[in-house]
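Please see the structure below; I have some questions.
Heads up, one of the protein chains got dropped from this complex, but the rest are sitting where they should.
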Amino acid sequence: MMKFVRSKIAVLALVASAVPSLAGDMGTVKFRNCTWCHGETAQGYGAAPRLAAQRPQYIENQLLSFRKHTRDNPFSKQYMWGAAANLSPMTMRNLAIYFSTLPPQVANDGDKELAATGRALYEHGNPDSNTVSCAVCHGPNAEGIRQIPRLGGLSYYYLKQKLEQWGEGYHAAAEPPMPRIASTLSPHQIDALASYLSFVK
Amino acid sequence: MKVNSIRLALPTVILAIAFSAAGQAKDLDRADRSKGALPAKIEYCKTCHGLSGQGYRGFFPIPRLAGQQTEYIENQLAAFIERRRENKYMYDVAHVLSPATRAALAKHFRGLNARPLGGAPRKLVAMGKKIYEEGVPETNVPACMACHGSEAKGQDAIPRLAGQLHDYFFNKLVNWNKERGQDPKHPDISAVMLPTSHNLTKSQIAEVAAYVSYLQ
Partner (left out) sequence: MFSIRGQAHLIGATQKILTGAGVVTATAIFGFVFSAVTFGTIPTANALPSFARQTGQPCGTCHTDFPGLTPYGRLFKLNGYTAGGGKYRSTLFPSQSDSTKALAAYTKKWGSDLPTKAPSDTSESNPYAPPISMMAIVGFTHTQASIEDSTPYKSNDNVVVAPVSFFYGGAITDHIGAFAQLTYNNASFGALDPQDPNASHLWSWDNIDVRYANTGMIGDMPVTFGITANNNPSVQDPWNTTPAWSFPYAGSTIAPTPAAGTLIDGTFAAHVGGVGGYVWINNLVYLELSGYRTVNYNALNKLGINPFDAPGTFEGIAPYWRVAVEPHWGNHWLEFGAFGMSARIHPWNQNDDALDPNGVFQNVTLPLTDRYTDIGFDSQYQYQGSNYWITLRGTYIIEKQTLDATFGNDGSTNPTNTLNTFRALASLAYGNDNRVVLTGQYFNTQGSSDALLYVANPGCGCSPNSDGYIFEIAYIPFSISQAPGWPWANMRVGLQYTYYNKFDGDTVFAHDNNTLFGYVWFAM
């Protein structure tokens, strides 16, 4: 009864006031708010990357960076700034943890011919162009650790876009060396890396 | 015309030197970023070892190089290249470096002085200090201090341990003979650590690791 009366009053109050509510940000934890773009099982869809089986600290850091607007590539700005604007740190953590428990599906959408080149690049880097081996941070199987993201099985299109955009000067969340590393890569190398990783289980 | 270009050239050169000394990638203009040049190589090392050489915890712990003994760094780089010390990532990186470059890199990192990354369990430090300063007589482990110095800063070919990542330190000691001395025909200085690493227990190694990791 009280709840009903309270909501009625709330409705009246809102209708009466023309000023938007200034309630502090909370953000109910609702998976649906993420899965409507990232896919029901969080495997990704279009520009939205797979979240399933991603490192939870990585997801949390990204959400924070969207909120602070540090991560600024065009799709982040269009979709994620609004999505993260109302999330409290606790909500971000809850969401990140949940998605990290979901089983991943491998995208398998890269160019198979380039996979071998990509693998060599991933494991050995390219000393001549001062490109470090990705495996040192991201793990021999692209599984990631702590706040370093899992790359294995992400979509070729997503990985390629990220690497290209870092090379163009867009910022990463926090302070990883990724923009610098990406700028040492040629377009062909980016293609190869992204292809290889899209097949990694 | 000629006068103008000289006048412009001087400030440009000064700027270029200033920036290359700092070694900050984004300040270098394109001409200085030729891939073999020292500044580019320094930046290359720092991608993994940290912008101040403080080390980094990737999938593998990547060691601190800041303040490290030049002779030690040069020895290790040579060991990686000759496969006396086995690490495929460091082999990839090192085998394209000329001896002169390696010396220059070592000198650069010797001059850095970053704060330790920290992160080791504090409760191990006291025991670690004891082992570091007194050794473990029962198992014939000499005091580390005797060679590595009371402040763990090392000298000549003996490495600095102060501020080293505790997880890196632990892994190396535990796996000493799996990684070092891989070429029996050419035994190297790493053999000196073999009995020590063998005689220390894992928990003792963890304790020493924790202790040195907090040293400045």
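For reference, chains read A and B in written order, and residue numbers begin at 1 within each chain.
We take it that contacts are C-beta pairs under 8 Å (C-beta built on N, C-alpha and C of every residue); 3 or more make two chains touch, one makes a residue touch a chain.
What you see is a predicted model; the values in this text were computed from it and never measured.
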Where the missing chain makes contact, among the chains that are shown: A
Full-complex contact with the absent chain, from A:Asn94, A:Thr117 or A:Asn141: A:Asn94
On chain A, residues whose C-beta touches the chain left out of the figure: 3, 7, 10-11, 14-15, 20-21, 23, 25-37, 39-41, 45-47, 55-57, 60, 74-75, 77-79, 81-83, 85-86, 88, 90-91, 93-95, 97-98, 100-102, 105, 109, 146, 156-157
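Please note the rule applied: only the chains that are shown with their structure count from here on.
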Complex contact set, residues of chain A against chain B: 123-125, 127-130, 132-133, 135-140, 143-146, 148, 177, 180-181
Parts of chain B lying in touch with chain A, wherever the complex brings them together: 25-26, 35, 40-41, 43-44, 47-48, 56-60, 62, 88-89, 92-93, 95-96
